[in-house]
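Quick one: this structure, given as structure tokens, is what I'll be asking you about.
Note that this complex is displayed minus one protein chain, with the remaining chains in position.
Chains: A and B, in written order; residue numbering restarts at 1 for each.
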Amino acid sequence: MSYAPHITGWGVASALGVGRERLRSALLQGETGIAPVRRFETSPFKAHVGAMVAGYELDDRDPTALCHEFGSLALRDALEHARLDLGCLRSRRAALTLGATLFGDESTESVARDLAKKFSIDGPAITVCTACTSSTQAIGFGADLIREGLADLVLAGGIDVLTPKLFAGFDALGVLSERPCTPFGLQMGTTLGEGAGFLVIERGGLRDAVTYAVLRGYGLSGDAFHETSPDPRGRGVAAAIQGALDDAGASKAEIGYFNAHGTGTMANDTAEWCAVQSVFGSELGGALPISSSKGHLGHAQSAAGVLEMIATLECMGEGLAPTTAGFQGPRPGGPPRPVGTKKPRPLAYDLALSSNSAFGGNNCALVFGSAEPTSEDEERRPVFLSAAAALSNSVSSVEELALIYESESAPTDGELEIDLSSELPRVDLRGIDRASELLTAVTSRALGDAGVRLRGTVRERTGLIAGLLRGSTDSLERFHGSVDRRGLGAPDTTAFAQVLPSAAQGACAKALNIRGPQSTITIGEGSGLMAAVLSARMLARRRDSDQIVAAAVDVRADDVEGGALFDAACALVLCTTPTAVEVAGVGLAGPDQLDEAIAQAQSSWGSNERPELVIEPPKPFAGLPATSSCFALAHALGSLRRGSARTALVASKGTTASLAIILVSTEVNHDN
Amino acid sequence: MTTDLSEYVASRVAILDRVRQILRDTMKLKIEPEAIDPDAPLFGTGLGMDSVDAVELVVQLDAVFGLELANSPLASTKIRTVNTIVDAIMEVRGES
Partner (left out) sequence: MSLEAEYRSVRHGAALSRMDHVGLLRLVGEDSIEAVDAVCSGDLWVRDGRMLQTLILDEQGQPVADVYVCPDDDACFLMVEGMTTEDFSARLGRHANPELEIELEDLRHEHELLSLHGPYAWEVLSKWLTPDVIGLPYLSFYRFDRGICFRAGKTGEYGYDLVIRSEDATDARRELLELVNSFGGSEVSLETLDLCALENGFFSVRHGSIEGLTPLELQLQWRISTRKRFPGIEAIEERRARGIRRRLTHFVAREGVNAGDALHGPDARVGEVMTAVFSPGVGGLIGTALLDISVAHPGIDQFFAPNRDSATRIQTVSSPLLVNRSLFVDPHRHTYSTREDATYPPLWQGSLP
């Protein structure tokens, strides 16, 4: 059973106004929210403009407080639009998928945790922390929760705040335009923004709601090219767009408008145009109306995807194509005729495409509109586990992990040493940080054990979902330290590219050449198991990959509350080719709903049997918020392979979600 | 060696060694500074630095030598190799 994700409302806090009415009227007037930055000193920087949330231009409170405020405003606005009472969410099997990327001391799931609590969202709250693709991916994953029947209502979106350090990092990289950015236009560089946006996505027919649009599909990919620059030939963007079209069951001719990432930088705009031409061909591509909302809203980072999609929805509803504010003529290498009129241009269309790209090479595209799907959703495929790799002190294999389970002995002290350059002699590992090193080691080992060689099209059909809580401790220290020592005018840019929680996933994908669907997510404690749950659901439903590595990494963060006590990483290869162990049941529910999650897993398995083994995270590794649940899954795989049991349950009460996975030896299923 | 030649060489070598050290640290190379050829290209081929490394290098050169490259339109011609960096530093110091 598959449910179409209906969009029944949305809300924003943006540079063009708080509330969607303000946003709409500003968009229709062709206004821009970019202005000289007044919240903080910009004298250390080359650029001095930004797009702050209207009314908050001078508000220099703690970014976490602003994050929460923007998020609350947007959520309230969305609920109002969808005609849902505040507080009614508790009874509605509601979930939250949030794009948010933090690089301070805060653990990345804290924003989702706090908002879910405030708005009584009892179901799972999943945070996607892939910087500029965060909210785009959050929307895709949110739609999946509806499709899979894991939630009846999802608030999907993203939040970001423009802080001095964020500004400093981008400015130092030389990608900011001194004047307001002109995507696809004559000025090079982008302008940073901020804001929050949420969509209300629901299962149709459950209540008397207006469906404004349907989320038809999404596509994910990785460039596996560079930490900050996109693949100049746009191959990753093209793959994400094609993936979204395939997921939507839509042909390229059906797309009536494209809201591009269009940051205005040299690198992005030309690569994106290459991608459009590659997917749509020169004729269709040349005729496709394209614009970028960043001229209005700036680059809202983790909120870019949702705000840009909402801008499109607002205009679509009025029979208009959003325009590109500030456009005065096309740049060479970009689309020759983007929509660049002063105000949105009249256009009737019922299917739109929106795309975003991020540091680390992540790309995500969405297809949405009033055109309903004409074909049935595909059958769910069975998913199997083919290999696992585990790494920590005292553990360098799943066998050693089994010994830990048996003996419950504490891991040895001292620094975990790995010689990644011997394992990957063909890869330039200079400058790799700790999280990237650990993630790459376990991912490479697991794929090796699974017999997956990343060659040819296998690269595009292999995905990577990383679950973790924060950026690599060493990179965070280097970046923040550089600002402390050298001031905001001279941050360590290499470290800046690495502080994002998604940097490790990007570095691993680049090192191993993994170009398929990928993301970095967190639910706080239990993130590793969440990665596995997400990977399993994606493999079951989608057709764009044959295997996805679900991985987790923890880097010791002694002085941070809830930080990992030592370094660890774990990776599991999930695949659609039958192996000895099947992922027979998966459950996902709210943080206080562990029983519900287990019941879901049991029911999706479809058996009355209770699993023989119940595997918990190994006690000695309790201090590993992301990895310990992943260790449990790896151990379950090992146990079933060894014949210790035929069925196993791995469950976790994570910080913002509860999860359960039931593994079954495939001989059992054949008997049934 | 005449005095001014030996003085010139000594100045140059001191700067050369320091620049090699900065490069080694910026790029986290696991080699001795002497193993960085003074005429090896820094970008594209050679040491294989990229634009992100370049930003950090420019910051370091400013911090250690007061060499301001960030706003110079010919910045890209001054940091093509270690020797070109040393040339730029010596020029700033009036020692060339």
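Keep this in mind: contacts are C-beta pairs under 8 Å (C-beta built on N, C-alpha and C of every residue); 3 or more make two chains touch, one makes a residue touch a chain.
The structure displayed is predicted, hence computed values, not measured ones.
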Missing chain -> touching shown chains A, B
Based on the whole complex, identify which of A:His6, A:Arg147, A:Arg331 or A:Arg556 touches the chain you can't see. A:Arg331
For subunit B, which positions touch the chain that isn't shown here? 1-2, 5, 8-9, 12-13, 16, 30-31, 35-41, 44-47, 74, 76-77, 80-81, 83-84, 86-87, 90, 96
Where subunit A meets the chain that is not shown, the residues are 232-234, 266, 270-271, 274, 277, 331-333, 421, 425-428, 453, 455-456, 513
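Here, only the chains that are shown with their structure count from here on.
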Parts of subunit A lying in touch with subunit B, wherever the complex brings them together: 172-174, 226-229, 428, 430-431, 486, 490, 492-494, 497
In the complex with subunit A, residue positions of subunit B that touch it: 26-30, 48, 50-53, 55-56, 59, 62-63
